[in-house]
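What you see is the complex with one protein chain gone and the rest in place.
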């Protein structure tokens, strides 16, 4: 079942330690087949050294296991809800990468302070609030997904234009058209958190990027007038 | 004697440089056989490049060498006391890893500011005070162990729920059910010190994790209702 | 065409990830043949893993492609203008390296605080302002080159003595007599931004290097009385 997607999700998971985003098993990547309404995700707590493509678990959009011998990532319900709420995304990544996690612990949004940010995120990356006791009781992981969707709706952010979020006190979720682009967005978000941290320490009055520069950089890589790359 | 434990302790020691926790020989891991009341520890000041499993030293709970041609780690009496005072632990790690050591030099406790912390440590990781001259004269290394045990007792912390400590001006000790889990706890503590440092620099008013989130994350990985991983 | 220069530019591009200056494809190096008035540059958005020397693109000084199957870097017009304005340089590098980018986001110039700086940059490395809307409309990349040239002219800085610049909110450009020396200057600028950051955090009153030490270090490596190295 979904052998090609399993391979793709497996390779995207291997990219996490290679890019320095995770230690041990502190991360997970999934990818979805929209036609079948099924997504493939890393198993829970399995060492990356021993993991095989065939260990990937297939789930439906309610987060139920459809195929696989291993338990899926404990964050599976978050992925399921995000695939439901954000209908155009194809892959999701969660890590505890150092700089994005540190920023998440600060409880602050990540402003667009540089073009590295603008090349990928079209504006501020929001930091979602802590879950309430009621939400935790109802189901921590699924409610995390609902909170992310709620945050983007309330703040009128398009999840394709800003393909990531921080969870206060926790860490980042990123997404993309594919599992591998979701991983790249995770790399960018971590790097942006690092450079913004240093910039602010150097100069607490450091400005955000002017809207005109944000527009220019985002739009030269995304949308109908893009002219970056080979396409 | 204890060949399997020697291999396990040897491998856990090799994990220290691999995880970036130590340079040269600045660290040591031990593991205990509770039935025999003997523990195995790295020899003192031996290069990791040349070390073999058979170089591991066997000691009794008074810290006396029972088997081995080499001197055990100079921190052996600390390990011996910790095995006596914390009767359920199976492995101990000491390093001078950068971020945990820096935090230890600040003299501050490590508050639970994120879920990376909560996944492993059920609350604040304490920073134990400097030893007094009297304690140093009585035996620096053994008294370090006594101080750690005293700190956990006075502050009513369960050493299995908070499997690590900082020593003011020195660095971290961590422990676990096994030598390898003690190493993983050392990795987590170092990472937590790094992310907390950055979070506090970004926002000096950054909050600690609410108790409800701390509970949720710790208890989904530990105890009878845990649902993380494959068990 | 220009096979040797293509190889040189290709190798200099490979040096960027090797030196930790870039992730993915976030950088570009070019080199010029002054006699033919043509320069060679990395193609846009091509993975470093698959890139070959023959993928390098040949452009004229107006930034038009003269030879090559792939699109040149989207920053090509910046390179073209710099080769026009700075007639003695032979290679140009652009990266989003962490520390230089963070400094660029702070909007501050990089003062000469240490001899690592003085060995390569004879004084302050300027931070150029944001482009105006009018400049962006006229052509973002070419105007970036004009802005750099304007900055050096207005501030009366010799581009051979200070072979690099920061662009506010963006990142560094560096140059040199050859593509590989331009890469080395990019490494130095990133390192200098890191050490200056730490020095200022440690001591906000930290002094700039006295002129006499700046002179000594720069001049023992550059110019007619240099005595560093094997020449």
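When the chains are written out, they are named A, B and C in that same order, and each has its own residue count from 1.
The rule we apply is simple: a residue touches a chain if its C-beta (ideal position, glycine included) is under 8 Å from a C-beta of that chain, and two chains touch if they have at least 3 such contacts.
These numbers were taken from a predicted model, which means no experiment stands behind them.
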Neighbouring shown chains of the undisplayed chain, as defined at the top: B, C
Candidate in contact with the missing chain, chosen from B:44, B:84, B:151 or B:203: B:44
In chain C, positions touching the absent partner: 19, 113-116, 184, 187, 191, 194-203, 206-207, 209-210, 212-213, 216, 220, 227-230
Those residues of chain B which, in the complete complex, touch the missing chain: 23-24, 26, 43-46, 70-71, 74, 96, 98-99, 101-108, 130-133, 136, 140, 169-171, 197, 200-201
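In this text, only the chains that are shown with their structure count from here on.
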Chain-level touch network, classified as line, ring, star, complete or other: line
Proportion of interface numbers common to chain A and chain C (over half same, under half different): different
Copies chain A and chain B - rotation angle from C-alpha fit, nearest 5 degrees: 90
Whole-Å gap between the CA centroids of chain B and chain C: 46
Inter-centroid spacing, chain C versus chain A (mean Cα positions, whole Å): 32
Contacts with 2+ other chains: residues of chain B: none
